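A single protein chain has been omitted from the complex, and every remaining protein chain is retained in its original position.
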Amino acid sequence: MGLSPYVPKPVKIVRIKEETPDTKTITIGPKPFDFTPGQFAMVTVYGVGEAPFSICSTPSDNNLQFSIRKMGSVTTAIHEASPGDEIGVRGPYGRGWPLGEMRNRDILLVGGGIGFAPLRPLLLHLLENSNKYGRIAVCYGARSPSLLMYRDEFGEWMERGVELYLTVDVGEGDWKGNVGVVTTILDKPNLNKAETIVCTCGPPVMIKFVLKKLVELGYSEENIYASLESKMRCGIGKCGHCHFGGKHVCVDGPVFRYDEIMELPRGISPF
Amino acid sequence: MSSPEIELRKLARNLLERKVVDLVIGYEDSEAGVRPCFIKEPGEVEKLVWNPDCRLSLVRYLRGFKEKKVGIVAKGCDGRAIVELIKENQLDRKNIFIIAVECNGVYKPVKYGSSKTRRQMAEYCEKCEVRVSPIKDYLIKSDEKALEETIPKGDIEDLDWLSLFRKCLRCMACVRSCPFCYCTECSIEGFKPALVHRLVDPVELFTFHLIRAIHMAGRCVECGACESSCPVEIPLTRLYHELNEWFRENYGYVPGLNLEQAPPPLVFKEGEKP
Partner (left out) sequence: MRMFSITEESLKVFLRELSLKHVLIAPFERDGYFEFDVLKNPDVINLNYTNTRLSPKRFFLPQRQLVFKHYPRKGFTEESKEYSSFVLFGIRPCDASALSVLDNILLSPPYKDASYENRRKNAIVISLSCTKPMAECFCNVFETGPIRGMGEDLTFTPTRSGFIVEARTPRGVSVIEEFGKLFRKADGEMLEEYSRLISKVLDEMNRRLKVDKTRLIRIEKEAGEEFFQLNAQRCIECSLCSFACPLCYCFETEDCLEKDSYVRFRGWDTCISPLFTRMASGLDPRVTKADRLCHRFCHKLSRIPLAFNAYGCVGCGRCVSLCPAGIDIREVLKKWG
């Protein structure tokens, strides 16, 4: 203790896994803090910079995982790292998925591309405590089959009772599944729509069309949550970079409910 | 109301009514002082003013209107900036209607909390040799008398440049107000990978200004936009003037006077000494 909230804790990278051509999942351990699904951490590459990443491992795991897409200087540096390298982590920050709301209800997870990263800890946590929750369905879409993340876990999820619906924008190779944007498979899950809690994450334009389609299909607005992303520098509501419409994405989000999203200013709001 | 102002408004109205230009960039008065204005409708021309507080070079705004035909109020230094920018392929001569106004110097800005009461001419106007733009589409003559001259701070060697640069806040106001700083990503602003950091090391304050001075050498028309925007009044124009003098002495080159004369860094003459 005594360190200011801006100082990261050094941790070592244990494992690096290639998820897709531009995304890697890094595992660091042992985890420096506990968290709830949907929260994020600020990851520092010493000497390069810091960026927010959703924690994509389950809270019961002893390690911490982040799925990181190669985009800018920090993410490129992480892609060039090896197991044993040291990075800095601080967290957990933000409001995670509303687990309390999900008790005894059906849950639908809708993800697009790398947007599945904050949904995975939720899915795994729900499966670990399945007696507390209803049916679980997942609608997951990516641009192409090789860009679907966590492909090697799909089989296990289905075995554990998840209704899994996949789609790609463009088919490739031996893909025999649905082709189309993720809104085209939203009607497939067999759930109690009015009572289902929906959690979604993906590119803003995807969230926009998904939210519209969900309401059309009969899902209730007060049960729909989305995880948004923003540039962040502190993660604790002090630097101003993620401030939109009176809310900080790092403190009041990144998980926002439908009505909160409607209040956000044009620009950050997917609408 | 002075007659240059009346003539300016008449001209602007004419240009807009006849659709010779899509908009006129000039100066307007406001409670915050004289500031740039962008006039699209002939009815708005009454806002235009011309007085010794029309200090900020408007040429910097031309880069936002490259697709449009723009009329611009230009002092001598502003016109020189336009000439030099045309040579650097940043502006298209046929899209600009240059309203050249004869300038007798601008006042030094009086900023927040100043204890000075008498207005003085800006230091960078003292050395000005080009009172009227070298290229023009219309000339508005002014019979104002020259402003009271400022007391020079001394020769360039007398200034303690290190302690002046130490005051720099890296606000980038000098870069943003300069007609010649048109790079979409400034090389010395600190973007990754950073050539010059903004926050990390105070030594970089000197690096920033020295690199900037070299980028300005032989291009700067000493309009003083940088110096008048600077919140801590670093006399940048004086530094750039010295580098310009080097170009004048060694290459006979003065920026912004001649559309045909190529800037020395772009020219190689056989037999030229390195």
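Order of writing sets the chain letters: A and B. Residues in each chain are counted from 1.
Just so it is clear, contacts are C-beta pairs under 8 Å (C-beta built on N, C-alpha and C of every residue); 3 or more make two chains touch, one makes a residue touch a chain.
What you see is a predicted model; the values in this text were computed from it and never measured.
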{"item": "Option from A:A51, A:L122 or A:C139 whose C-beta touches the chain left out", "value": "A:A51"}
{"item": "Given B:K69, B:K136, B:R198 or B:H241, the one touching the chain that is not displayed", "value": "B:R198"}
{"item": "Touch list for chain B against the chain that is not drawn", "value": "30-38, 56, 60-61, 64, 111-116, 169, 171-173, 176-177, 190, 194, 197-202, 225, 228-229, 231-233"}
{"item": "In chain A, positions touching the absent partner", "value": "3-8, 10, 44-51, 71-75, 86, 88, 204, 229-231, 233-234, 236-246, 251, 265, 267-268"}
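Methods note: only the chains that are shown with their structure count from here on.
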{"item": "Distance from chain B to chain A - Cα centre to Cα centre, in angstrom", "value": "50"}
{"item": "Complex contact set, residues of chain B against chain A", "value": "192-193"}
{"item": "List of chain A residues in touch with chain B within their complex", "value": "48-49, 72-73"}
